[in-house]
Structure formats: C-alpha cells, structure tokens
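Excluded from the complex is one protein chain; the other protein chains are retained at their positions.
And now, chain A:
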Amino acid sequence: MIARLRKLRQVSPFQIVLVTVFTALAAFMSLPIIFIFSHAFKPKNELFLFPPRFLVQHPTIHNFEVLLLHASNATVPFTRYLFNSLLVVSLTLFSVIVVSTMAAYVLAKYKFHFKGLILSLITLSLMFAPETVSIPRYLIINGLGLNNTYFGHILPSLASPVAVFMLVGFISQIPNDLMEAARIDGASHLGIFTRIVLPLSVPAVATISILTFQTVWGDVETSTLFMQKEAMRTLPFYVNSLLSGLQNNVAGQNMAAAAGLLIFIPNLIIFLLFQRKVLETMVHSGIK
C-alpha cells in the first residue's frame, strides 16, 4: 500500500517534459505582454536604442506625462475619445450578445423554412476578409445617414457571423428535454430563452464577448471611414494618430508607447475576467 502511494507521488519523466515544454511555451507567449509594459516605461533614449533592448533599464513615467500633456492640449479632449470608446464598446457588446444568442437559439432549436440556407449564408460570410466588405459597409452607412453617429460605430459589428456560428454549435448541445420540461412548466418561448438557454450559454457568451470586445476596442475602421467629426472618433484612432499624420513621428513615439499600454490594459482585464467565468461555468453547468 505504502509502496503504491510512493509510486503515485513519483513524477514520470513524461510529466516533467510536459510541464517544462508548457512553461516555456507560456513564457514565450507572454513576451509581447511583458514588452508592452516595459516599453511604456522606457525613457526616450531607450525607445530609440539600437539594437533595441527588451526590458527597460531606467523606468520613468515621463511618457505618460507627455501623453497627458498632449491630450489636454488637443482640440478634442482625451476623455472624449475614451467616453466614445467605452460607449461604443459596451453598446456593441450588449447588442451583439442579444442579437447573436437570439438568432443562434432559433437556428439551433427551431424548425422553419430556409433554415439550412440561412445557416450556410452565415457560414459563407465567415469566409470574407474584412477588407472586402469595407466599401459596401461605407455605402450602407452613408446611405442610411449614419455618418458621425454612434450607431455608425455599432451597426457594422452587430451582425457577427462568428458569434452566431459558435453559439449555434453550443446551444444545439443543450438537451431538448430541458426546453420541453420548461414548456410543460409553463414557460413561453422568451421565457425558455431567458431562463434556460441564456444562462446555460454563459461560457459561449463569455467567449464571444472576449472576441467582440477585442475587435471593437481596437477597431479604427469605423472612426476612419464613417466619422468625419473628430469628436465622434474613438480611442484607438487617437492613439494611431499620435504616430501618423499630423504629429512628428519621433516625438510621438513615447506617447504611443504609453498609450499602447493604456489601451491594452482593458483588453487584459476583460480577458482575465471572462476567462475565469468560462472555466467556472463549464465546471458547474452540469450539462454533461
């Protein structure tokens, strides 16, 4: 018995290799993140050092000061970009979740005419590169008169084939018995959706939230193409403009480094937050 326990405690060479390889892989994958943090605190001479150094030698918050100074002197205040970004991201996230889950529920669990056709159209639209649709998008936004409105930011990302596609796969795994039990219990179609389907889809919703957040938060396309008024543009556009266009390329570098970190942090937070949720719900959902 004791011998057996001792044997269990022994780690096999395979496990050692596995842990080493994965640790190395994880370390390699985290390099860009470390770089972003380190870069933001580099003084100007280190930013332009050749060959470049990976880690900062003399950390300073000077970059952030320059960025704040620049932002407070700009025609449109920094906070306006931030407000636009937050508003657009939260509205988009909310509407993408509502639209995609509803569409996916119906596509996964109901029978109706042309269902196969609709599903294959959604799959087909997954294959288009984003660049190919920017001209039609512009025409639509322009035609609807949505230039310089928040809806112009939101509409292009509203129909998310990736989200619908993922959710259809997920929701179709929810047993039909549950829905039938709910029907007998007296739930309406909307009741089944909100009380049963939506709570059970939380892992998938968390995943599409991460994807949608990252796309929308970093998106400059809507600001560049559909927004002519500076006051309607979003944070990523502002950060981009520090490096290109009107500004001095060299002078902009330190601000860009600081802004790069600031704009990356929400991404990181959202990811960590939702990723834990994904695991949690997968463990406790009890679907399997």
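The rule we apply is simple: a contact is a pair of C-beta atoms (placed from the backbone, for glycine too) under 8 Å apart; a residue touches a chain by one contact, two chains touch by 3 or more; residues count from 1.
Just so we're on the same page, contacts and distances are computed from a predicted model.
Enquirer: Can you pick, from "Signal recognition particle receptor subunit beta, a GTPase", "RsbT antagonist protein RsbS", "sn-glycerol-3-phosphate ABC transporter ATP-binding protein UgpC" or "dihydrouracil dehydrogenase (NAD(+))", the UniProt protein name of the chain not displayed?
Expert: For the chain missing from the view, the UniProt record says "sn-glycerol-3-phosphate ABC transporter ATP-binding protein UgpC".
Enquirer: Touch as defined at the start, partner being the missing chain; which of A:Ala108, A:Ile122, A:Leu200 or A:Met255 qualifies?
Expert: Candidates A:Ala108, A:Ile122, A:Leu200 or A:Met255; residue touching the omitted chain: A:Leu200.
Enquirer: Check each of A:Leu146, A:Leu167 or A:Ala182 against the chain that is not shown and name the one that touches it.
Expert: A:Ala182
Enquirer: Which parts of chain A face the unshown chain closely enough to count as touching?
Expert: 175, 177-178, 180-187, 191, 195-196, 199-200, 284-287
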